[in-house]
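Following: one structure in structure tokens, then a few remarks.
Omission of a single protein chain aside, the complex is shown with its protein chains in their original locations.
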Amino acid sequence: MNSFGTIFRVSIFGESHGPAVGIVVDGCPPGIALSVEDFVTDIERRKGGVQKGTTPRKEDDIPEFLSGIFNGNSTGAPIAIQFKNNNTRSSDYEKQKAFPRPGHADFVAHQKFKGFEDNRGGGHFSGRLTVCLVAAGVIAKKILAQHNIQCIATIKEIAGETDLDKGLQKAIDAKDSVGGIVECTVNNLPAELGEPFFDSVESVISHAVFAIPAIKGIEFGAGFAAATMFGSEHNDAIVNMEGKTNTNHAGGIVGGISNGNNLVFRVVVKPTSSTPKEQQTLNIETGNVESFSVKGRHDLCIALRVPVVLEAVAAIVLADLIRRK
Amino acid sequence: MNSFGTIFRVSIFGESHGPAVGIVVDGCPPGIALSVEDFVTDIERRKGGVQKGTTPRKEDDIPEFLSGIFNGNSTGAPIAIQFKNNNTRSSDYEKQKAFPRPGHADFVAHQKFKGFEDNRGGGHFSGRLTVCLVAAGVIAKKILAQHNIQCIATIKEIAGETDLDKGLQKAIDAKDSVGGIVECTVNNLPAELGEPFFDSVESVISHAVFAIPAIKGIEFGAGFAAATMFGSEHNDAIVNMEGKTNTNHAGGIVGGISNGNNLVFRVVVKPTSSTPKEQQTLNIETGNVESFSVKGRHDLCIALRVPVVLEAVAAIVLADLIRRK
Amino acid sequence: MNSFGTIFRVSIFGESHGPAVGIVVDGCPPGIALSVEDFVTDIERRKGGVQKGTTPRKEDDIPEFLSGIFNGNSTGAPIAIQFKNNNTRSSDYEKQKAFPRPGHADFVAHQKFKGFEDNRGGGHFSGRLTVCLVAAGVIAKKILAQHNIQCIATIKEIAGETDLDKGLQKAIDAKDSVGGIVECTVNNLPAELGEPFFDSVESVISHAVFAIPAIKGIEFGAGFAAATMFGSEHNDAIVNMEGKTNTNHAGGIVGGISNGNNLVFRVVVKPTSSTPKEQQTLNIETGNVESFSVKGRHDLCIALRVPVVLEAVAAIVLADLIRRK
Partner (left out) sequence: MNSFGTIFRVSIFGESHGPAVGIVVDGCPPGIALSVEDFVTDIERRKGGVQKGTTPRKEDDIPEFLSGIFNGNSTGAPIAIQFKNNNTRSSDYEKQKAFPRPGHADFVAHQKFKGFEDNRGGGHFSGRLTVCLVAAGVIAKKILAQHNIQCIATIKEIAGETDLDKGLQKAIDAKDSVGGIVECTVNNLPAELGEPFFDSVESVISHAVFAIPAIKGIEFGAGFAAATMFGSEHNDAIVNMEGKTNTNHAGGIVGGISNGNNLVFRVVVKPTSSTPKEQQTLNIETGNVESFSVKGRHDLCIALRVPVVLEAVAAIVLADLIRRK
């Protein structure tokens, strides 16, 4: 299913080189002020062509409201938003059809969709669709803002370096792509959200987060570091009647339930699959493994574009949990 | 919601010290042979009291079939299984009611359930409920076995040591609890499972996995190590028309879809919250932070009991994906 | 799926002659007082053996709480309730295995469950499972009572007679079974519940109502009579700012949304399939159409037992809508 959520529910559609990508947001309460301007900042943050290391493909990325917004406010009915695709060079992709790109969904898309997939630019699997997540995230953030909740994601590491420019330089030097670590913190999240089985806060956050292309791991609070900690060290001592803890190794979630402290999680973003480097892979026309290099416009480090998407996804999940409460 | 799945769907219930814990398994196809004996091995693997480092609480843990099984086979109707609770010492817990145990769900349960929670032994949040997951896992594994699919989980590290006894000795020496890393591999998983948005294989696996108490992170394939790899290094070259790859940094999932290689993921299990060590935490009766130590029977390293639960949860998820196909 | 609901969600299990039938109620708020005594009245109303025309099978029908209730209150965790089956005469059914009973699910159960169905007494398809609906209904009614909402169902017609004894006498005279009409009214239902697409109040009520065996039609307000009314006649004029109308041809629902007037709907209950009359039907052993008569204990008019079940189902649906609001 290309949808997520119980009460606040998003349904995504579109292909990288089709007429449009879009999202339907159901369960938005009425009376949320929404204008095109509200979307600009986050959409700009996601866009390529701005920073060193991101793709020069420029899209206007102007959200068109098809429904659910009237006189500048959400009505309570489903909000449909589309982004027209108008800057695509499909021919880049046509040439390399024989080579299912390593790390990309080309091969699995071909199997899953029995050869009927729109193969241009990754089709439905394209990172292009994250603009829709960002748009839904803008709406979700507005709902959270009514509860004074903020989601803030930042890049912690590029190619193992906390100095991001240094990490990026590694990619440039190696003429290769690199990965990174992105962290998201949610402030003022109320306690009591989530269910132990099976809708723990970790469960629903990770479910949605793994819809973001290139993410291959997630950890909450101390995360994988907990593997080498003692219990007395990892346990966060509660220090007041509101449940505040002196440390936050749990990342704000105990027993699957938010505990009133900051929600903190980190994700690993794999290096961009479309590396400029020549690779060996299968030529499905010949059946042989051959040399191949990816053409087209791509990011050296896709992690650079992830923070705003991660915030959006977290906001979508939490807006739903808040609505379900 | 205390349920998971679309076509193969489980609903869990119960408290640690209530009359019973149990699970309803809906969507099991008819004609799966099921007897009490089929559950023994996995239930024994989960049980405490066997290995160094696990709790001496012994439960008979005999599954009672309430429905859905007739003449030794699944009928196609919902299968309800209960495990009666008959070896509980609630008084252990009564004494420490004033102290919401650090790392445990006591405090959030009290907030979420407004003081009506069954507080004995963690109530509905107890690890006791994982026996239900194991039972549903036995059924799910039988469905997967029809497709020749196996889920195998093993402990990779205890307290940072790959020599498990060494890791465990650390806990004993420190009179504290320790964490660990558990890896699950799924063989013969067919390609094409999962959806890019929002039901990627990573999404649904992690959703269910975070229902297991004490798990705080998950990574697929190379996982967090991908953060320091180059794209040319991380990409798995496809080497034949079945999609087999020479490496498996993707952990068997590309674009959210299984690619026909082994599914591989690892989780971090935090150190058992109930450490024998004295801790500082809130006394909710006095409102002061005081010294406190956990009484009762507990595991030094809960990771030891996780593999069979992790297999079960993976099997539940994959049985559903197979059924949805 | 053998479950229903979004936030307040029930999952049913069991077979007529298996160990037990039961229901798991998820999403019940904490602090609802619940004791066995609370279930007695509604369970008695459903029971056979009391009125002329109902089956002499007597079950104690004592609900056993397996989870979710602690110190006489709901905890907020899933409530599992079982009813043991202890008064069954399976041999009645063994004899007639060759004849899939007309009007019953025997034939479709055999097809759907590939011969693995529990065929005793209708198995999972048995009316016996409605005791579970009634139990969940008791909980749902308590939630509704907090909002001062009542669901009241009454029999309007038996065998076409508004004098019920007269209708029943028709069955006795004809040595046959008869059908009836049952109406449910819900008082004090707030406006705003439901969604035009696809969760109109009519949609969700009818979805759940058709889980009650033997119901073959439902109508809201004027219902089928609307087919011969003029618009000016059918329209309910709004007469005050609360939305009260002078008539209620809409049955309290406009555009799929509750409008603050009484919710009113009627269902038709087909005549009990197990009629004492001899019937012609297929002998699946011989493949011939042969004479056959149903043995066992049965109701002449199953509609007599429907009101409390209908109330229960309406309450389950509305408790969910209230919780989703």
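The letters A, B and C name the chains in turn, as written, and every chain counts its residues from 1.
FYI, a contact is a pair of C-beta atoms (placed from the backbone, for glycine too) under 8 Å apart; a residue touches a chain by one contact, two chains touch by 3 or more.
Note that this is a predicted model, so its numbers are computed, not measured.
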Residue, one of A:Val40, A:Ala77, A:Ala237 or A:Ile284, that touches the chain absent here: A:Ala77
Touching the absent chain when the full complex is considered, from C:Ile62, C:Val108 or C:Ala145: C:Val108
Touch residues of subunit B, complete complex, unshown partner: 6-7, 324
Residues in subunit C touching the chain absent from view: 1-4, 6, 12, 100, 102-105, 107-109, 111-112, 122, 124-125, 129, 157, 159-160, 171, 174, 176-181, 191-192, 195-200, 202-204, 206-211, 213, 215-224, 226-241, 243, 245, 249-251, 254-260, 268-275, 277, 279-282, 284, 287, 289
For subunit A, residues in touch with the removed chain: 1-3, 9, 11-15, 18-22, 24, 26-27, 30-31, 64-68, 70-71, 73-80, 82, 112-118, 123-124
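The rule is simple: only the chains that are shown with their structure count from here on.
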Separation of subunit A from subunit C, taking each centre as the mean of its C-alpha atoms, in whole Å: 45
Geometric centre distance via CA averages, subunit B-subunit A, whole Å: 26
Between subunit B and subunit C, centroid-to-centroid distance (C-alpha), Å: 37
Overlap residues in subunit A, where contacts from two or more other chains coincide: 6
